[in-house]
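Here you go, one structure.
With one protein chain removed, the remaining protein chains of the complex are shown where they sit.
The block that comes next holds chain A.
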C-alpha cells in the first residue's frame, strides 16, 4: 500500500517536470546566452572601454570641466523633474483610482501619451511651443526668459518624457486596494490630509518608490527629447547622455565610455537600491500584499 502511494507520488513529481535533462539544459543555456549576449556583454564593454587606458585616464576624463558640468546638469534636471512627476503621479493616480468623474478614461489615455510618442517629437513640441518662431517665443524673449537651450527646456522635456512612470505604477495598485481603507479613516474622523498621509501613502509606498526609481533612471538617461531642446552648448546645456554622444563623435572613446560607465553605474545603483530596500522590508511588503 505504502509502496503504491510512493510510486504514485513519484509519477506526479515526474509529471510536473516532464522535460528530459537535455531539453532542460538547452533551455537554460538559451536563456543564459541571451542574458550574457544582450545584457552582460554590452555592460561589460562599457566598463572595459572606459578603463582601457587605466583608471588614471578614467578619472581624468570624468574630471574634465565640461563633463563635470554635464554630470551636474543631469543631476539638476532629474532633481527637478522627478519630484514634479512624483507629485503629479500621486495626484493623478489618486484621482483616477479613488474617484469617479467624467473624462477619466481620457485622462488615463493622456497619461500614456509620452510612452507612445517618439522622444524626438516630445522635444520638438517644446521647440514649436517656445521657439523663436512660435507665438510664445517673442513674448518670452521680451521678458528675457530663456526656456529653449537652457535648463527650463531640459526640465520640461524630461518631465514630459518621464510623465507616466509614477502614475502608471500607482494606478493599478490603488485601484486594487479600493477605497475602503480611506473610508474607514474618514469614518474615524480623520481629515482628508490625515487620511492621505497615514493611510493611503503607507499603502502605496513600495509602488511609489519603484515608480520614482524608474522615473529617475529614465530622467537621467533620456536622450532624444533632451537632445532636441538642449542646443548642445558645451559646459552649459549638455546632459550626460548628450556629452557621451559628443565625446564619441570626437573619437574621444575613453572619455565617452567613462561618462557612459558613470551613467550605467547610476542605473545599477538604482537597481541595487531597490533590491536592498525590498530585502530589508520584505516582511512588510509581503504583509501588505497578503492582507
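In this section, a contact is a pair of C-beta atoms (placed from the backbone, for glycine too) under 8 Å apart; a residue touches a chain by one contact, two chains touch by 3 or more; residues count from 1.
One rule holds for everything that comes next: contacts and distances are computed from a predicted model.
Colleague: Can you pick, from "Sulfate ABC transporter ATP-binding protein", "Methylamine utilisation protein MauE domain-containing protein", "ATP phosphoribosyltransferase" or "Mono/diheme cytochrome c family protein", the UniProt protein name of the chain not displayed?
Modeller: Matching the unshown chain against "Sulfate ABC transporter ATP-binding protein", "Methylamine utilisation protein MauE domain-containing protein", "ATP phosphoribosyltransferase" or "Mono/diheme cytochrome c family protein" yields "Sulfate ABC transporter ATP-binding protein".
Colleague: Thinking of the whole complex, not just what is shown, which of A:67, A:85, A:122 or A:177 touches the missing chain?
Modeller: For the chain that is not drawn, the touching residue is A:177.
Colleague: Of the listed residues A:43, A:151 or A:190, which contacts the missing chain in the full complex?
Modeller: Considering all chains, including the one not shown, the answer is A:190.
Colleague: For chain A, which positions touch the chain that isn't shown here?
Modeller: Touching the missing chain: residues 175-181, 183-191, 194, 198-199, 202-203, 284, 287-288, 290-291.
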